[in-house]
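Missing here: one protein chain of the complex. Every other protein chain is in place.
Labels A and B are assigned to the chains in the order they are written; within every chain, residues are numbered from 1.
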Amino acid sequence: MLVEETFTVAAPKAEVARFLLDVPRMGACVPGVEDLQRVDEDRYAATLLVRMGPIQARFKGDVTLDAGGAPDTIVATASGRDATTGSVAQVTFSADLVENGDGSTEIRSVSDVTIRGRLGQFGSGVVTSTAREMVKSFAQCAGQELGGVTPDTDQPSSPPGAASVIGRGLLSWLRDIWARIFHRGSRGGGK
Amino acid sequence: MIRFVEPRDLQEACAVLADDEWGNKVISGGTALVLMMAQGLIAPSTLVNIGRLQGMDGISRDDARITIGARATHRAIATSPEVMQWLPALADACGRVGNVRVRNVGTLGGNLAEADYAADPPTVLVGLDAVCHVTGPHGARDLPVADLATGFYSTSLGPGEIITAVSVPIGEDRVSAYEKFVSRSSEDRPCVGVFATARYDGSSIEKLRVVVGAAVAVPRLCDDITGSVAGDALEDATIRNMAAAISEAIDPIEDARGSAWYRRKVTAVLVRRAVERVSR
Partner (left out) sequence: MTTTVDRLPGVLGLSIPMPDAEERVVGTLRYTVDHSVEGMVHARLVRSPYPHARIVDVDVAGALAQDGVLRVLTGADIERAVEIPNPYFGLTRRDQAPLAIGRARYGGDPVALVIAETPQSARDGAEAVIVDYDELPYVIEPMEALAAGAPQLHEEWPGNECGEWRLHRGDVDLAMSQATHVFEATYTSPMANAVPFEPHVAIAAWEGDFLEVWTATQWPSAVRGELAHMFDTDPGNVQVRVFPLGGGYGAKSQLKIEPMVAVAAKMVGRPVRLELERDEVFLTTGKHPAVMDIRTGVDEEGRFVAREIDLVYNGGAYAVMTPKAVAQGLLRSIGPYRFPNIRIRSRGVYTNTVPSGSFRGAMTNQAAFAYESHTDEIAEGLGIDPFDLRERNLLQEGDVFASGQVMHDIHFQELLRDVAAVIGWGEETAPTPGKAVGKGIAVMVKTTPPGTRSEVRVEMRSDGDVLVHTNSVDMGQGVLGTLTQLTAHHLGVDIGKVRVQDPDSSTFDSMTAGSRTTFVADHAIGEACESIRRQVAELADRSDHPSPRTAADYEEIMLGAGITSLIGEGAYQSPPSDALSNPLDIKGEVADHWHQGAVAVEVAVDVETGKVEILRCHGAAWAGRVVNPVRARQQSEGSIIFGLGPALFEEVIVADGQVTNPNLSDYMIPSIVDVPIELTSSSLESPDRDAAIHGVGEMTIPAVAPAIANAISRATGARVRQMPMTSERVLRAIVGEPE
């Protein structure tokens, strides 16, 4: 299923592209990434801890980067397997970068997510919602990393490292903390 | 091997749960939990059985509220004389959960904590300003049911927190109705659920409230649309416009029970029917 999210970061296109191509840096912004290790030039091994409601899955696999279209388009393909359920997840994340006149860059992302096996039973609604939360969280973090965020997303998510679909109350609390630590603007409170 | 713990009191239960938020799970009726375990979707390391804890399954009433223990089964709630008399729409909703076997075992607390969007009681509870009473490692707190579910199968409960009871205000001159629509067999979870409640001042509606559930990720309170509706008699046109507006405003889910298009259509129909039922 396709999850489309567009967001803007306060950095020029070249810098954004460099960020996206820097897997360790970019990976640190993906909620739930564990054990990221380089395997060869464009390939990294990683484990992704994903929580969808009460279900927790650890997808162990790899990520491959396609820098051929940089700095206009960056594509990352990831696939991994969750041992507990025997499910496999495949994600193709493509980002089209569009430079705005004012030194900011719009990132139009499309994530093509396929989950096969037992977790595929869980329903596209839940999977899409989880994927969307993860992209939003990534967007938030990428924005912070690249110098201030004005996301088009309306619901900024948790800081990286906690890949859960976190509750609203907890969410606002965490967002406030994050904002206070980094003294950066964040979208006003409210749901 | 799964560890099965039977805590002596709530404090112990909360402590065990808080110990491993993801591996330790509460088991109450077990209808949702065991199903997910059987399907191989979750693999808890510890099950915390709260079945022996005293005082969590009663239903009581005072002048202002009815309090339902979190371990009360749907069937107990549906057949409770107090609930049937004072909160008939809640009795109705609980009486339509799943099938009779599920209702005999599944509990209200479990239903709320699971936060499955395709459920009946939460839609009604949100509309009735119900409050969840929660106990956790750091003590007790209350939160409105409307603030409990935050997304698919996600709640704002913190680590180690357990819902102990739900209380619902009573005493106002109110007429309420719950409309449940299943698109497939009678045991299917709801495709759309709509709760309507009208608070009366004499023969005039003072406040009308509509909640849409099951068609959306969390129950959608539609005060923003119904807030201005009041008066002696609701005209057909008013009701239809409101139903159409609500149908447009929701963000419906697509699943095996129905597409987004279909859910919008059915929502409009159910809103109209529910509101008609509460208009005297």
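For the reader, a short list of remarks on this structure follows.
By our rule, a residue touches a chain if its C-beta (ideal position, glycine included) is under 8 Å from a C-beta of that chain, and two chains touch if they have at least 3 such contacts.
Quick caveat: nothing in here was measured; it's all calculated off a predicted structure.
Of the candidate positions B:T46, B:S183 or B:T238, contact with the hidden chain is made by B:S183.
Chain B residues in contact with the hidden partner, per the touch definition given at the top, are 35, 38-39, 99, 181, 183-189, 191, 256, 258-259, 261-262, 265-266, 269. Contact between chain A and the unshown chain involves residues 1, 81, 83-84, 86-88, 114, 116-118, 120-121, 123-124.
Heads up, the rule we're going with is that only the chains that are shown with their structure count from here on.
Rounded to whole angstrom units, the spacing between the C-alpha centres of chain A and chain B is 32.
Those residues of chain A that touch chain B in the complex are listed here as 51-56, 84-86, 118-119, 121-126, 129-130, 133, 164-171. Contacts from chain B toward chain A in the complex involve residues 22, 25, 36, 39-43, 114-115, 117, 143, 147, 150-158, 217, 253-256.
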